[in-house]
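What you see is the complex with one protein chain gone and the rest in place.
Order as written gives the chain letters A, B and C; numbering starts at 1 within each chain.
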Amino acid sequence: MSIQLQSSSLEHLTVLRGKNLSGLVQSLTGSVPALFHYQKFENRGFIANLGSEEFLINLADFHRDQLESDQYAFQRGDVVISISGQWRELMSEVCIYDFRQACPGEFLMVLVAGVSVWMLIPEATETLVMGCDPTYGHYLFKTLEHQKNTSPFLNHGVQK
Amino acid sequence: MKFIDCPPIGRRALSEFVYGGLVKHEPDHENVSESVWAEHVFYRHSHPQIQKEWWYHRPTGMWFFFERDTLTDVIHHVSVATKGYANEA
Amino acid sequence: MKLRLEKQPLEWIDRSQSLTFKIEGESIPAFKGDVISSALWAKGLKVMGRSFKYHRRRGLLSLANHDINALFQSVDYPNIRGDVVSAEDGLSLTAVNTFGNLTRDAGSLVESIAKFLPVGFYYRAFYSPKFLFPKWESLIRHMAGLGKVDTNWTEERKHKRYHYCDVAVIGAGPAGMSAAIEAAKNGVDVCLIDENPFIGGSLDYQYVNESSLESVRDNLNQTIEEMPNITVISSAYVAGYYGDKWLAVNTQSGLIKLSALSVVVATGVFEQPAVFRNNDLPGVMNASAAQRLIARYGVAPCGEAVILTSNPEGYRAALDLRKAGIQVLAVLDTGRPSHDWYEQVSDLGIPVYKEIQSIEAHGKKQLHAVTFQVNGLSHTLDCDGLLMSVGWAPAGAPLYQAGGKFSYDEKVQQLLPKTLPQGVFACGRINGVFDIYDQFKDGKQTGLNAAEYALNQTLSPCDVLKSPTPHSHSYPIWDHPKGKAFVDFDEDVQLKDLKGAIAQGFDNIELMKRFSTIGMGPSQGKHSNMNGIRILAKLTGKSIDQTGSTTARPMFHPTPVSHLGGMRFRPERQTALHHLHVGSQAKFMEAGNWLRPEYYQSDLNRQACIEAEVLAVRESAGLIDVSTLGKMEVFGPDAANLMDRLYTMTMSNMKVGASRYAVMVDDTGVIIDDGVAVRYSENHFYVTTTTSSSDSAYRLMQKKIVEWGLDATVLNRTGQLAAMNLAGPNSRKILAQLTDLDLSNEAFPYLAMRQTQVLGFDATLIRVGFVGELGYEIHLNASDAVPVWQALMAEGAEFGIQPFGVEAQRLLRLEKGHIIVGQDTDGLMNPFEAGMPWSVHLKKPFFIGKPSLAKLKSLQKRKLVGFELLVEPSNGDSDESPLESNLIIESGDIAGRVTSVAWSPNLDKTIGLADVTMEHVELDKLIHIKLTSGALIEAKVVPLPFYDPDGKRQRPEELLEGDVA
Partner (left out) sequence: MPLRLLKYAWKSPEEELRFFPQEKPLEKEYDVVIIGGGGHGMACAYYLAKEHGITNVAVLEQGYIGGGNTGRNTTIVRSNYLTSEGVKFYDESLKLFDDLSEDFDLNIFYSTRGHYTMAHTDSAMRTMRWRAEVNKHHGIDSEVVDVETIQKDIPYMDVECNGQHPVMGALYHAPGSVARHDAVAWGYARGAQMRGVEIHQKTQVTDIKTASGKVVGVETNRGFIKAKKVISMVAGSSPRITNMLDIKTPIEVFPLQSCVTEPVKPFMNTIVVSGSLHVYVSQSSRGELVMGASVDPAELHSTRSTLDFVEGLTDQMMDLFPFTSRLKIMRQWAGMSDITPDFAPIMGKTQIDGFYLDSGWGTWGFKATPISGKTMAYTVATDTTHELIKPFSLDRFERFNLVGEKGAASVGH
């Protein structure tokens, strides 16, 4: 089964918190994704809606001076893992979430191998992008690699 | 192992949640008697019943209210814990 | 005697692939596809195991994992089940629990004293005189247990995975297959699970020779193979039904945790042995076992067979044996048959004895003859096979675990599902449906209903198809004055044992089970519980339903630890500076799921390394990674109000740019966390928590914001930020090299906070004094931590800066009398007891635990105090030092305990903190520490802090501004 893993970081990853963030996001990108959805932009850019008072963004265009009062931005150094190929199969070993319900465009926050991660659910054949707290990054990557390399389920599936 | 339908985050496994205890109404600190306070802190009727509980969803950091039957473990109602909700009604 | 037959139409073995394995040194030929038991039987080795208590010879009983007669040991595994484990080339096995081997087992001497060992004998002896019990116990333990563990076995961990479907069908027999197909036709995803390597169930061993079913069988198999929405999981069993339709499916690759919307239980029935004298002789087996042996492995169960039956299935077995060329001497029917198979058997000229009244088997090492009575006349037939077909018990484990209820149906003489939880269905023989065509129909109806349930549709009505006639004998039990009528083969429980237990008052199902151990062996009652219930009901004069049954708990079959445990998913965290610590020879210690440098190793011993780090901080400069502290941003219009409510001290009057110690208590006033809070702006605070409570404190903060309805936000930045503490008299000089900020006392006093840049990176600096020297805590983005640490170390090199670890910090803070929450405090300590009454601002209108603290203030019974030893251990009679948790003993009573203690190289004495009762808190009071050896040494209560009491070192500018307690 073909699965590739790659670990990286996102230079402009930022969490926005505060009031009237929809307005800010609108001015940055021209639209606002629905709750727990994301929109993709070029150069790994994206903007994800985590609720009326929170957005996770990776946009080179964003600058702190665009913030109004009661708006806060905090840099994020998440470890970002890209999984290409049959990522759903790999996830079935480490994540209880039923990915049958995950649709492209969804921003999913879920536990993977005991660590909280976020994911950008991609189109069918595209690469999954997931991020986690940087201090868990080495553990998560190591764990996923190990599962990928050793699991009989990834080689044979559940069917005999 | 259970799945719970949690608007707005969908059908989620209970293993993603942390139990946060009963939803209780804290007495006013200014005028509370010692016995009322002790009752609030310690005492309750904890027989099997449907009770309203705090449950924390770890990946999103959201608090939910579950109305759960402590006899059958059936969760009858789920809602996002809205601000100030616990102090109402 | 060779018992291998000609090729059978549906056999599982591949005769083109031969292999050899060994049992106790003897070579056994086998074909690929054989199980251990079938290969042994084929070779004529009918003694496959020795029984648990009496070491009696045991042969095939169920050939279906319903008993453990054939249990083996290899060099790698204990308790290998011969009936279901494949014969592998080169495998070498021995029997388990023998004192010798299968042929000669000294353990069988036990049987000669069996009359002294009635049911529960071990409760009645061995305890008096008391001192002898350990000797008896050792003997009992010697006799106990099955396979042997080799403690040098390496760890095996299998993979686990989750899988999701709409309808899960357990059991791929005629009903289960029909259910799966019908559900799939309705457009849902189906998983069909069967414990055998091939689907088919009874179709493939009980109905092999029914020519009318050939096309039906082919059709079912082909449809299942072709339907894309049916996933077959074979060689897999449902170890347990859990929670809301979660099935733990154990496969040979590992555990599949299968979640379904509806579940169809088509697990069928376990054939139950009859109970009569010597019913355990090798050669006496269930009729279905004989049919499996022939159909799957092409092995004859015997040369000359007698069949004991109470149902049509026994006749079907007779036909199958005859077809395989085995002589059937007679069919012994407990009733008066009238069905088609009986006619067929009669037509073949096989004698049928009706309404037989008793039965008994004979043989020494294996079955030689059967004696039975008809019309008061005794008959004996010499034979080597006695096949029992007297009834069935539901394989109901998943239904019981799902909360289903069974009740006894007198018509079918079987326990049938009575009420089932929503979305859980049963079909086939477990449902009492015995006609094969009805089984297809029942499966189909049920499959439709399961699909409808999964699709949230109204369920279609079902016909009741259960058998109009019994398929089980209501009491297949024939007593004999000489006993040896076995009910539970695993545990060697005989009919007389159950009678004994009941007679003594263990006369309800659970007590009888616990006293006699029926059903408690590895088969968990699959072949014994039903007979046990029948016996109890009969002897107590109750109905089966009144008698009830024991609970069928997971596991369905014993399930390997390696499968259940699976891979290790134990998250571990590393700070951004981890690799620098590794490069500096850090000795790491675990702190929750973090790794932290305990100290940095050099040529010196541990203690000397730590002391060198301590001295560097006191004399010049040290640098410690404190990134594991919880780090929370608190902001929003109500941020100040929130901070006031969370912590015992007032936070709202803190100035922007200031810091303050922060203690959090729970509702009962117990200290649960501490840290440092700073104010970035009117509506923006930043607060640290202890390493261990970062997650729980964050959760609590979020919860309280919701509960109190405050317009504030908290963000957990623990992993996103790094933090380090630069401390020591030269810290200012070193830091000044990396920042343009005015670090002078006037511009940046003690307890102040400044947001600035360090080495060009955004950073927060806090002038803290945890270790009691001039010092700066630097908080910054984790990605910037490495260059800043390296620059500080480089700039500090000329001052002899040292990285220091947790141990040095613990000593440094002890010299300053600062507590560590969780070490100096316990699960009940409040701030008054911790010696920090100044941290409780009871004048605030509201904070967590305030009413408790208001009460506890006047109830103080103990307090943390500082102490120093009067005589250093090195100067005393012995050199034993006090340890943390040594007790304070006054007038013979416990008056407290040492919470922290260390020898201070700076003060040249041993100092510590002790939690003592209020009678002993006065300064200069002598207290007595009881050393681990029991010796008492004297210590004196002294003021805190021990070191630099005026705080001149941490704030050389004297008190200028800031928020001082």
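As a convention for this text, a residue touches a chain if its C-beta (ideal position, glycine included) is under 8 Å from a C-beta of that chain, and two chains touch if they have at least 3 such contacts.
Source: prediction; values computed, not measured.
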| item | value |
| --- | --- |
| Interface partners of the hidden chain - shown chains only, full complex considered | B, C |
| Selected from C:Ala106, C:Ala125 or C:Ala794 as touching the chain missing from the view | C:Ala125 |
| Touching the absent chain when the full complex is considered, from C:Thr231, C:Gln413, C:Gln439 or C:Gln524 | C:Gln524 |
| Touching residues (missing chain, whole complex) on chain C | 76-79, 97, 113, 115-119, 121-128, 130, 133-134, 136-137, 140-142, 144-157, 160, 240, 242-243, 246, 248, 257, 401, 496, 499-500, 503-506, 508, 510-511, 514-515, 517, 520-522, 524, 551, 553-555, 558-562, 564-566, 568, 570, 572, 589-590, 668-669, 822-823, 826-828, 852, 855-856, 859, 883-887, 889, 894, 897, 930, 932, 934 |
| Chain B residues that touch the omitted chain in the full complex | 1, 15, 18-19, 34-35, 38-39, 41-48, 53, 68, 70-73 |
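Note that only the chains that are shown with their structure count from here on.
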| item | value |
| --- | --- |
| Between B-C and A-C, the pair with more C-beta contacts | A-C |
| Separation of chain B from chain C, taking each centre as the mean of its C-alpha atoms, in whole Å | 27 |
| Euclidean distance of C-alpha centroids - chain A vs chain C, Å | 32 |
| Two or more partner chains touched - positions in chain C | 257, 259 |
| Residue numbers of chain A (touch at least two other chains) | 96, 98 |
| Sites on chain C touched by chain B in the complex | 242-244, 246, 257, 259, 667-668, 698-699, 702-703, 705-710, 716, 845-846, 850-852, 855 |
| Residue ranges of chain C in contact with chain A within the complex | 159-164, 191, 197, 231-235, 251, 253-254, 256-257, 259, 567, 569-576, 594, 627, 633, 635-637, 683-684, 713, 715, 717-720, 781-783 |
| Of chain B, residues touching chain C in the complex | 1-3, 14, 18, 20, 26-27, 29-30, 32, 34, 37, 40-42, 54, 56, 61, 63, 73, 81-87 |
